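As you look at this complex, bear in mind that one protein chain is not there, while each of the others sits in place.
After this line comes chain A, so read on.
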Amino acid sequence: MANIMISQDNGGSLLFYLPKKDLEERIVSLEFTGPEKWGGELQLANGQSYFIDPLERTPKLPMSFRARRLGGAED
């Protein structure tokens, strides 16, 4: 499990930030983006993917999450 922060950039797309590694990466896709369910598996631009427990509403970004790494490209 890793502490991550998800924020929104000026263009409105989602940004992923992993403080431990200072990894700042664009989020290519997020499993649930709806108003009732938000979160799930997220895919990063560098090929890695993480999982965050889905929330019941759309959160106010930026927000910190506990994320699980699902695999993908090793840096």
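Basically, contacts are C-beta pairs under 8 Å (C-beta built on N, C-alpha and C of every residue); 3 or more make two chains touch, one makes a residue touch a chain; residues count from 1.
Keep in mind that, in the parts below, contacts and distances are computed from a predicted model.
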- Protein that the absent chain corresponds to, by UniProt name, given "Nitrogenase protein alpha chain", "ABC transporter permease", "ATP-binding cassette domain-containing protein" or "Aminomethyltransferase": "Nitrogenase protein alpha chain"
- Of the residues A:5, A:28 or A:55, which one touches the chain left out of the display? A:5
- On chain A, residues whose C-beta touches the chain left out of the figure: 5, 7, 17, 19, 21-24, 46, 62-64, 75
